[in-house]
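Take a look at the structure set out below.
Heads up, one of the protein chains got dropped from this complex, but the rest are sitting where they should.
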Amino acid sequence: METLLNDFSPGLFAVQTVLLLLLIFLMVKFAWKPIISSLTEREEGIQGALDAAEKARREMANLQADNQKLLQEARLERETMIKEARELKTKMIAEAEAEAQVQANKMIIQAQAAIESEKKAAMAELKSQVAGLSLEIAEKVVRKELSNKDKQLELVESMLGEATLN
Amino acid sequence: MVTYNLIGAGLIVIGAGFGLGQIGGKAMEGIARQPEAAGKIQTAMIIVAALLEGLAFGALILGK
Partner (left out) sequence: MRIFQQSFKFLALTVLVFLSTTIYAQSSHEDGGQIDTREEVDAYISHHLQDSHDFTFFSYTSDEGERKHAGFPLPMILWSSDGLVTFMSSEFHHNDDGHVIVEKNGLKFAKIHSKIYELEAGATAVNFDAEHHATNGARVLDFSITKSVVGILVIGLLMFFWFVRLAKQYKTKKIPTGFGRVLEPLVLYVRDEIARPNIGEKHYRKFTGYLLTVFFFIWLLNMVGLTPLGFNVTGQIAVTACLAIFTLIIYAVSGNKDFWMHILWMPGVPILIRPILAVIELVGTFIIKPFSLLVRLFANITAGHTVIMALIAIMFVMKDTLGVAGATGLSFILSVLIMFIEVLVAFLQAYIFTMLSALFIGMAVAEHDHEHDHKVVDAEDVRSDFV
């Protein structure tokens, strides 16, 4: 302790105090203040840029999500449209088939009816022609045969017999 | 007189050495247990070591 106090130089202490005060003053004024303020400014700038980037990223993500949603909706719509079209198609085909069936049945029925009536008409005509023909024949035969009474009778008799048999 | 001073200095150094060993050792243990707190432990360790060192130097110088 004694040596320590002995080595202490008050003069050096005073000089050092003055110089240190001066140094602190000069350094604060000309060096530290501008350095620290520019550093702070730069840090704030970097922070601002980072924040902005983060914001942009989030917005981008939002946008992407929106796009995805839109795409999803469009896809869904397309699918429903396709489904509806397909349903419509099957329905139309079924309806057409049914109608065609009905038409065809109707036509078949009409045709059958027409065939029936034609057949009846043809039968009637055939019968009348056969009747006329047979009448003609009968007339001819009768004319020829009426000369002979017996024979007339006999013929009538046989014809009648045949007719009833018929 | 000089001998007594030297004995005192030796005692101080033993004590300070023991203390520094404790500080360093415990800090190592702490860092090993929680490596993520290494920075904080180191700072605290240096502060405590500096205080101890101040004490030891103070004692040495007062005895000189």
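Letters are used for the chains, namely A and B, taken in the order the chains are written, and counting of residues starts over at 1 for each.
What we mean here is this: contacts are C-beta pairs under 8 Å (C-beta built on N, C-alpha and C of every residue); 3 or more make two chains touch, one makes a residue touch a chain.
Bear in mind that the values here come from a model prediction, so they are computed numbers and not experimental data.
*Asks:* By the contact criterion defined above, which parts of subunit B meet the unshown chain? Give residue numbers in ascending order.
*Replies:* Touch set of subunit B with respect to the missing chain: 34, 36-37, 40, 43, 46-47, 50-51, 53-55, 57-58, 60-61.
*Asks:* When the complex is taken as a whole, what residues of subunit A touch the one chain not shown?
*Replies:* 4, 7-17, 19-20, 22-24, 26-28, 30-36, 38-39, 42, 45
One rule holds in what follows: only the chains that are shown with their structure count from here on.
*Asks:* From the mean C-alpha coordinate of subunit A to that of subunit B, what's the distance rounded to whole Å?
*Replies:* It comes to 84 Å between the two C-alpha centres.
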